[in-house]
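Every protein chain except one is present and positioned as in the full complex.
Let's look at subunit A:
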Amino acid sequence: MLNFPRWAVAGILLPLLIGIFCAVPSFLPDSVVGHFPKFMQTRVNLGLDLSGGSHLLLEASTQDVAKQRLANMEEQVRTELRRGDTKIAIGDISSRDGKLSFMVRNPSEVDAAVERIRPLTQGAGLTGQRDFNVEVVNSSTITITPTQAGIDNAVKSAMEVATEVIRKRIDEMGTREPTIQQQGGNRIVVQVPGLQNPKALKDLLGQTAKLEFKLVDVNANPAEVAQGRAPVGSEVLPYPGNPAGPPVIAVYRQVMVSGEDLTDAQQGYDQRGNTPIVNIRFNGAGGRKFGQVTSQNVNRPFAIILDGKVLSAPNINEPILGGSAQISGNFTVESANQLAIALRSGKLPVALTVVEERTVGPQLGADSIKAGLTASIIAVVAVAAFMFVSYGRFGMYANLAVAINVLVILGVMGILGATLTLPGIAGFVLTIGTAVDANVLIYERIREERRRGRNVVQSIEHGYKEASRTIFEANVTHAIAGGIMLALGSGPVKGFAIVLLIGIATSVFTAVTFTRWLVSLWVRAKRPTEIHI
């Protein structure tokens, strides 16, 4: 029991040294750690509550995705049935209760219509699973119902795209080390440390950035437009900054050019040099389309539409060739810059809303670190002093084990890239308190064995052996609680659980194995016949 062969000593010291070594970068400034090779940059990340910053939970409406898909399907069906030599006339198109239904005017063409629609409803997957079910009801009405699998797939790919778009947008803002993760089916977590202005971030993520250019319908009756009615082929859109009266405007439904054809967008100023605008550049196809439309419609206004709202409706004074244009519309430098970023990173496939936000100012974060550090140091000193007056030399062994344990926990967190949060600091302090519990168990057991008349070596051996079993069982149950916190907890609970679990694992090693080795060194060197414990 008290004999440690050389390999066992190596087995104890090596992991501890690695752990301590990995803890070192956490104490060094950025400038020093930056020169280390990648595998040695094992630092503990500070949570947002310590570093300051914003945590946002964004949610996409799955209903929106489904609705949009249905609208696309409607468009596809119209195009498909109008195509080619045998046009099939349809009517009564409606999309209600999440399904699309329409009537085929000539009942004898129903089968032909179904034949032509079917290829549109096939999923892209290898399994050939349908994205939509096509049914004929009442002999002349066809309904197209999205399948659950189809909706799930659409939501999944929309979320993937949305996550990428958000990543691009945040990177463009030049923020440091953002964390962007998908969570669950339709949520995205965004964490940006050290952010000074979360409002700008939210404004940026809040826009879908769907940009469209459409011609203004100048023939529409202004009185009807004001009441929200537009002629056939046109639609009424909100126009908050309309200089000519009501905040609405009628535009043709057809999209001239859309944001997908952009290659670049930059904030700039107009010719007079004082009004912020956004300069955009089209790709080849977009530039040609834009040139063509503007050539055909000189002296007519066109609308610049962002997320369904008209930003401005300038007149086409001359054909705009060459593939670049500018967007004006009551911008400040900041909002023009935001729009430029949003346009560069592409449009979000689905609108996102913030369902949870936590922002911590940098000052509070710094205060929390300071308070946490002070509390930890005082806790260590108090516990160490108490252990020393209770167990003397053995108390000091336990204290050494606790000190090493703290470093090893930091090292393991560094290796795992775990995040230290404020509750995590509480976890640390608690670990300091409970880590000595293992030693208390052992030492009390040794005291008991001595009282029962065993000699020194026997007492120590028995103490470690009997107590180890108890320690193991107690820690397993403790770990159950920690594991559940990690699995189910969110935010602060998780941060706490990580430290607790790592602490449980490392403290068993340091408090039992490591101190046993220290005790054995002392026993073999001094051969004590009496111990003071």
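As a working rule, contacts are C-beta pairs under 8 Å (C-beta built on N, C-alpha and C of every residue); 3 or more make two chains touch, one makes a residue touch a chain; residues count from 1.
In this text, contacts and distances are computed from a predicted model.
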Candidate names "Cell shape-determining protein MreC", "Protein-export membrane protein SecF", "YeeE/YedE family protein" or "NADH dehydrogenase"; UniProt protein name, chain not shown: "Protein-export membrane protein SecF"
Chain not shown: contacting residue from A:Ile88, A:Ile142, A:Val360 or A:Leu407: A:Val360
Touch criterion as defined above, residue of A:Ser101, A:Ser140 or A:Ser368 at the omitted chain: A:Ser368
Positions on subunit A where the hidden chain makes contact: 49, 57, 59, 199, 202-203, 206, 353-361, 363-364, 367-368, 371-372, 374-376, 378-379, 382-383, 386-387, 389-392, 422-423, 425-426, 429-430, 432-434, 436-437, 440-441, 444, 447-448, 451-454, 458, 465-466, 469-470, 473-478, 480-482, 484-485, 487-493, 496-497, 500, 532-533
